[in-house]
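And then subunit A:
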Amino acid sequence: MKNWVVSMILLFGLWLLLSADLAVPILIAGFIVVFLIVLLFSVRNPVFRDIKLGPKALAYIIIYPVVFLKALVMANFDVARRVLSPSLPIRPAIVEVRTILHSPIGRLMLANSITLTPGTLTVEIQGDSLFIHWIDASATDINGATESIVRGFEKYLEVIYG
Partner candidate 1 sequence: MINSILFVVLALLALSSAITAVLAKNLVTSILAAGFVSLLASVIYLLLSAPDVAMTEAAIGSGLSTIIFFYVLNKVRRSGRHD
Partner candidate 2 sequence: MQIAHIIGGIVSIVGSLFLLLGALGIVRMPDAYNRIQAGTKATTLGTLLFLAGIGIAEPGWLPKLAVLILFILFTNPVSSHVLARAAHHIGIALTSRTVADKLREHEEAARD
């Protein structure tokens, strides 16, 4: 049920953005299309089943994009520094980290966030382990890498997805 409601709200928002029109026939047509899509696809793919909708989770859903955008801007200045300096200061490694998230969508969000933050790129996910290409590896053991790459996002995603 929660899955249905969240999917319908998100898809309806996308419809509103695409049509950019608030006339009544368009709204009704959008509602019918969204309902059919959710009916056909959400039964087999319960994407939002594990999302939590308590007040703390809602607050974190609003905070998370801010944290993420800040990390994205930091990542870009990091890339700029490395690309523009003549000596190309990189020390790459592929490290293994562990995550405590269980839901697939939570892991997807975590992997995407890791890819867009300073110097890290998700290469492979196997079970609880994420293998990450790190452009400036300061720690190559599991615990040290987990501490410095994953913790910052997991703190928020754990509350939102669990």
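Candidate entries met the following condition: all candidates are chains of the complex that A comes from, given by their letters.
The rule is simple: a contact is a pair of C-beta atoms (placed from the backbone, for glycine too) under 8 Å apart; a residue touches a chain by one contact, two chains touch by 3 or more; residues count from 1.
From a predicted model like this one, the values you see are computed outputs, not experimental measurements.
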For subunit A, choose the touching candidate in this complex from 1 or 2. 2
Subunit A contacts candidate 2 in the complex at 14, 16-18, 20, 72-73, 75-76, 79-80, 82-84, 88, 90-96, 111-112, 115-116, 119-124, 126, 129, 131, 133, 135, 137, 140
